[in-house]
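The following block contains the structure, expressed as structure tokens.
Note that one protein chain of the assembly has been removed; the remaining protein chains are unaltered in position.
First chain written, first letter: the chains are A and B, and each begins at residue 1.
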Amino acid sequence: MAQALNGLEYGMLLFLLSVGLTLIFGMLGVVNLAHGSFYALGAYAGIAVAVFTGSFWLALCVAPLVVAGVGAAIERSCLRPLYARGPNAQVLLTFGFIYVFDDLLRWLWGSHVRSVAPPAALAGVVALGPGRFPVYRIFVILFGLAVALLLWLALERTRLGAIVRAGVWDAEMAAGLGVNVARVFTAVFAAGAGLAALAGVVAVPIQAAYPGMGVEILVRTLIVVVIGGLGSLEGSLAGSLILGQAETFGKAWLPDSSMFIIYGVMAAVLLLRPTGLFGRALR
Amino acid sequence: MRSARRLALAGLVAVAALPWLVGSYPVKLAQEILIWGIFAMSLDLLMGYAGMLSFGHSAFFGLGGYVAALALRGWSPSLVSALVLPAAAAAAAGLVVGFLSIRVSGVYFIMLTLAFSQMFYAAAFNAEWLGASDGLPGVPRPRLIGLDLDRTEVFHLYILAFFVLALVALARVVRSPFGRVLRGVEDNERRMVALGYAVRRFKLAAFVVGATIAGVAGSLEAQFNGYISPEALFWTTSGEALLMVSIGGAGTLAGPVLGAAAFIGLQSLLSSYTEHWTLILGAAFIGFVLWAPEGLLGLARREAGG
Partner (left out) sequence: MGLTRRRFLRGVATTAAGAVLGGRARRARAAPAPLKIGLLLPYSNVYAVLGESITDGLSLVFERAGWTVAGRRVELIKEDDEVNPQVGLRKAKKLIESDGVDFLVGPVSSGVLAAIRDTVHQARQILIVANAGNDEISRDRCSRYIFRASFSNWQPNAPMGSWVAAHVAKEAYLVAPKYAAGFDMMRAFKETFVAAGGKVVGEDYTPFPVNEDFAPFLTKINQAAPKVVYAFFSGSQAVRFVRQYDEFGLRARSKLCGAGFLTESDVLPAQGQSALGIITGHFYSTLLDNPANKAFVRAFRAKYARTPDGFAVQGYDSAQVIAHGLTATGGDTRDKDRLLEALRGVEFDSPRGRFRFDPRTQNVIQPFIYVREVREVDGELANVVVDRIANVRDPGTGCTLPG
């Protein structure tokens, strides 16, 4: 029971991370390997803001905006020329950005591990039956659910959401409807990067920030997205929850094979349903 | 074309003469470039010729290394241990992984191959009998009749011989009708299906050939270092090979070798001057993807063509 809660919390963190990646893929058809770098950048920027202003909440607002700006710049300058060249070139480009960001972060903030304490209102533990659970982690669960709900509303109930959904189905058709697809692409990429940064800030009080954190988290994020089905919001949520539970229970009960479990889950899903749980055949 | 071949031959002769011309460290760098050149070429068969971007190629490189290490240490220091067993193991693994992976394509293929290589990594990392995180040390070089491979120049020629063997084999493969079908698949898979080609079977064959040669490269790496560790299996090892292929020029055989030389050269020389060599490497790589997708070789050709 307590482990299920741990799994839920870990899953929500994975959701915050993966939803940006899946959005970007759904709209732009780009697998952004630099997504983990946006996460790391968000964490470091968040710490900088939190230390400078003393407010965790301000960090939670500012850092994602900064990273969204960086994302928009990268989309415009580097990704846009590659859309005509197919997915392999884009994957390789974002792979190159991993190296660049990794070094820049170390340059800017040094190699020391950094962290901030959770805001005072969220410190402490609550008793849950026989066990106890940190308040901050309950906040993470609720925050993740809120983001999921907001994103769902934005996609289903707003004009921009309709455009994005149309774009996922067929970018050419959306263009035919008079939508400025290029601008929407930039906006979605920026939003995806911002979401990764948001996950970074939320994760800092639990996981701290250090060089290499982006690469470490990247593979897990990709697994979530692939399990759920690329480009699907529901899939990303489902994939996060499944992986969160699988990894948590794997660690607790089968520590010798916990590394296998996550890859095993993914391989199994892909072999049975080659486009993931909620994915459809794309392009 | 003939001048290119002459150039390649002259290059090979020059490389063969290196141990008698320069110090032992540059020779070892050259050996490492040759080994990684073989690995990168084998990946290019998948990537540049058959359009399969695999992030799991390190699995076969590492597997070859581990099999060679075990066989050379524990069984016999022979060419069977150094060549036949690693190649066979990598081919068998390539058959299984390839069979499962080519059922999906595009991004899903990338992810599935990555997952398989990470499973190999996890297995080696957790296996006490494979030295777990520290890997297997003390891998001896094989004994060949009358040859002392512990001598640098002999080992150099030994690696060069493998390099030429891999180069010739791959050149044969890509120039054969089989190679032309692969190129067709890379251009337009659906058309090849419509033309009645058993595309999957061709892709699988390419995957197995690539895996086999990667296994040989891994075996050479283990002999070269006298050591193999789980890092050889990690997905970023595939990533580095992908960098080499794209920097050098995908879809050519000389390209990956050039790329290997550029990558290892940068890593070994640049890092002595600045700890920010990864930034330079990453930026250079992004530049290649954006402005010179055909790689160093393409740039050279463009230069030569006016």
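Here is the rule we go by: a contact is a pair of C-beta atoms (placed from the backbone, for glycine too) under 8 Å apart; a residue touches a chain by one contact, two chains touch by 3 or more.
Everything quoted here is computed from the prediction, not taken from an experiment.
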Review point. Considering the whole complex, which of A:A2, A:A121 or A:L142 touches the chain not shown?
Key: A:A2
**Study point:** Touch with the omitted chain, as defined above, among A:G144, A:P211 or A:G239
**Key:** A:P211
Exercise for review: Check each of B:A30, B:A232, B:A250 or B:V289 against the chain that is not shown and name the one that touches it.
Suggested key: B:A232
Check your understanding: For chain B, which residues touch the unseen chain?
Key -> 23-26, 28-29, 32, 125-126, 131-135, 137-138, 221, 225-227, 229, 231-232, 267-268, 271-280, 283
Study note, to complete from the structure: Per the touch rule stated above, chain A touches the missing chain via residues 2-3, 6, 9-10, 103, 106, 110-115, 117-118, 124-125, 130-134, 136-137, 203, 205-208, 210-213, 216-217, 247-249, 251-252, 255, 258-259
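One rule holds for everything that comes next: only the chains that are shown with their structure count from here on.
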Practice item. Give every residue of chain A touching chain B within the complex, in rising order. Key: 25, 31, 78, 81-82, 85, 87-89, 91-93, 95-100, 102-104, 107, 215, 219, 222-223, 226, 230, 256-257, 259-260, 263-264, 266-267, 270-271, 274-276, 282-283
Study note, to complete from the structure: chain B contacts chain A in the complex at 47, 51, 53, 100, 103-104, 106-108, 110-112, 114-116, 118-119, 122-123, 125-126, 235-236, 239, 242-243, 246, 276, 278-279, 281-283, 285-286, 289-290, 293
